[in-house]
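One protein chain omitted, others in place.
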Amino acid sequence: MEYLASDKIAIVDLGSRDITEEELEEDLVLDKIGGAGITKHLYDQYASAQSNDNGPIVLGTGLLTGTLVPGSSLGIMTAKSPSTGKVSHVPLHLDAGIELKYSGFDYIVIKGKAEKPVYLWIHDGIVDINDADELWGKDTWTATDDIRSEMGDDLIQVLGIGRAGENGSDLAQVGINYWQSADRMGFGKLFGEKNLKLIAIRGMGLLEISEPEDFIEDCAELITTIRSNSLMDMQGIAATAAALGEEDFRDWIGPLTHRHMACFNTPVATSTFIFTDEDPALLKESTVPEPGFLLTDIFPLITFKKAGLSAKETGAVLKACAKYGIDGAAVAELSAKSGLTSPEDIEKALPDLKGPVECAGSSVFSAWAAVGKETDENWERRQAVAYVMGIHPIWLQMAPDLTEEKLLDLAGLGTELELPQETLDEVIADILV
Amino acid sequence: MTVSRYMALNKRLISGEALTFSQGPGKWLHQTTQDEDRPLYYPKIGIYTGKGASHSWLWFADIFERLGFYDLAFLTENDLAQDALDRLDVLAMSGGDTFAIAEALGPKGARKLEDFITAGGLYLGSCAGAYLPLYSSKEHLNHFNFVAAKITNLTKTLPEAHSMKEKFCTCYGCSFIYHPVREEIEVTTSGLPPFGTSMTLTAPLYGGPPMTVTDPETILATYTNFTNKTLFLVDRELAEKTLFGNAAIIRGKMGQGHLHLFGPHFEHPHYLEANLFLANAMMWDLPVQPSPSTDLDDEMESRVGSEKKTFIRNLKRELSNSRIVAAGLEMSPLKWTIGNKVYEAGKIRVFLEAIWQRLRSFEKMTPVLVRPGQDGLLVQTALHITENIRKIKRGWDRQADTLEPARALFGFLNRTSALFLEIYFRSKRFHYSRENCIGTLSWSN
Partner (left out) sequence: MGLCEQDTIFRYGGFFMGIQIDALKCIACMACELACGYHRDDAFALLSSCIVPYRGREKKNYVGVILKEEDSLVAARPEGIEINRIGEEQDPEKEADASAKPMLLRESCDLCDDQDDGPLCIVFCPTGAISMT
């Protein structure tokens, strides 16, 4: 696969510590396009009926991930969800998707179970399996700090678990660096079962483009159109809440709001950083080591707000969830059900929380991107397109200009491959089986 | 000559084909004397990488590789002081700190260099490498004094700097060497033999000398104009006076050998025409008799199969680890003064990229040829790079002094890149000669 790809798939066997590599064949891309189309294919290929584990975890990126197509931030993690039992897909957003795209691999299959705790260091086409004895037991923040300090780079993206995953909680989440991710599927438990503490990713790759001038021209036209759209006013998580009818949310979160942060190349910032222990109006670098938290998921915010927690208390609880490595949405739902309203009580209860939870949804795609919408057929179709093409799944719902036809057109310009609508239809049907 | 013609020529030469200058494409170097019957051969080129050399020695490696010259050796001052020059036809000395180079080579290195050239060897000096052999009474430089040329950018009264006050001059005893311009400059070749008609070329100037000589027949090119990329460090009028009409390239003779001294960097990889001119001049003034062949001998060990794969993978791992940290540091204002030079964090990756960009083709070479233990040593020095650069990062985060790991780091970077390139070019030359030893290739004029 010559264009928009590294042309490599890594197969990592945690048990034997063997790492093999395969080429990403063009035929596979013509057949399954990319993203969840291929991660699902690889999952099916490597999941063994005889295996007594939950099957492999497959990391991947969409066909257009890491390009200048607006919203092309998405990485994908595919595995069998411990909470739903289905082969499911979790979006890797923020900067995790792009780092994976430039890591030198298009897809990574992680199978088996390590004898003792390990972590994967994926960099520039190399996968290293390193011992994680010193990381095991640490919260996600400490583990992320330690890895970045050890490797000497602050931009390493870390997909990791906390004690929740190590202890086998169904609600365990694979976080992204210090933050809550979109993992509502309990993939953190899978990591724990495999004795996989975290995956550290950093890449300096390069993606060739088949028809660069036309591709860039189309991307430039898209962003120019998008910029003049009123949806560009929807910066930050409060704007998302307002769109869901939560009008007083701005007043609730406003006093703590520091800045809005976007995922890679996503024109609308869907995350907001609040300062809980620092003046949010501060412009220079804070001297407080951990002044606040990045809010990435609207559901727990609204739930905790309705339960009467202040924004500051909510920020503290979600920070504790992130450190513990548990899905904040599930915690919010279960806390509300059991009437827990004090942050201290909620934090104390974290190790004992058990599902099932409704916020996990019933789709194979993470309900994180539902954002108040019904996860019906239309929503699922749009999610599938996002996960195949590598477009931010919340952003894609907001961007009508990014039609399937347009995305296929761009894919053709970028890769030189002919990818008709019929192929996309088949791939989506296969994912949704 | 063009790149493809050099590649074609070098394929024939490395296959052992006996060619003479008259068999070049038409009037290759526009020469029409009996020298055309001189044999052409595949030259053995040494590139100085030792103390005082800046990273521009990597440019020589880049352009020689591009033109198909793979018989390259990478030499430190210690190599020069021993017998490394005995096995070479050409020594290329790029930019850096002239005084540091002179001090590092010392009288022993100077005598070795003199013997090399006198016996027929060719010296290519660019920038600092051009200053080195010029007549000088200054300490360390006074061991050389091979070429009776004067520089025109020497002054007792420092002119006013227009910009970049920190960059434009160096002390030279009681005087100053000032640099009137930086970046691109235009030179006009003299058209003197072995070259035909005069032509205009551009090349970048980064402190190299403008020269005057008593014998105009030794001038290969003069500075003639500025371009819209020229950056003036002094008043334009002074810059013109210092440069225009003065020698940008001179061709000195010493004994049986020659020295080509380039003020601008004709080896800069972005200036192809200049590179070709340098190569043409080099080929013309190669020693009449090539130095004895060595290197691909029984001492070499082959790395193939899983052993090769493991070696390259281990090397790649450390380079990736270092490169990741380096990329993170290079947009920081971090810098160190080591010797008389300022090293920015961005320079770290210059050396790493010189290796990294060649890894893909290195992986495809089978076998890879190493001296016993060289592969292990290479991985070990690469590991030291990783260790030191991570120390710098941790120190930077803590606002601690990072000079010591930086000093160690740049030493390892230079050593590692030179060692890698030695292995790389040795293996490449082996494959190149193996690929081309059968049959003949057509020569297209």
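Letters A and B mark the chains in the order given here, with residues in each chain numbered from 1 onward.
Quick note on the criterion: contacts are C-beta pairs under 8 Å (C-beta built on N, C-alpha and C of every residue); 3 or more make two chains touch, one makes a residue touch a chain.
The structure displayed is predicted, hence computed values, not measured ones.
Note on the undisplayed chain: of the listed residues A:I226, A:A241, A:I298 or A:I346, the one touching it is A:I226. Shown as candidates are B:K44, B:R317 or B:R349; the residue that touches the absent chain is B:R349. Across A:A262, A:A332, A:I394 or A:I431, the single residue that touches the chain missing here is A:A262.
Note on the undisplayed chain: of the listed residues B:G68, B:G95, B:G252 or B:P287, the one touching it is B:G95. In the complete complex, the hidden chain is touched by one of A:T67, A:T84 or A:Q173, namely A:T67. Counting the whole complex, the residues of chain A in touch with the unshown chain are 4, 66-68, 70, 95, 98, 102, 141, 154-155, 177-178, 204-209, 212, 216, 219-220, 223-224, 226-227, 232, 235, 258-269, 273, 275, 283-286, 288-292, 294.
Within chain B, the residues in touch with the undisplayed chain are 54-56, 95, 127-128, 164, 166-171, 177, 179, 204, 206-208, 228, 265, 269-270, 327-328, 330-333, 335, 337, 340-342, 344, 346-347, 349-350, 353.
Just so we're on the same page, only the chains that are shown with their structure count from here on.
Taken together, the chain B residues at the contact with chain A in this complex read 313, 316-317, 320-321, 323-325, 327-328, 389-390, 393-394, 397.
In the complex of the two chains, the chain A residues touching chain B come out as 123-126, 128, 149-156, 202, 204.
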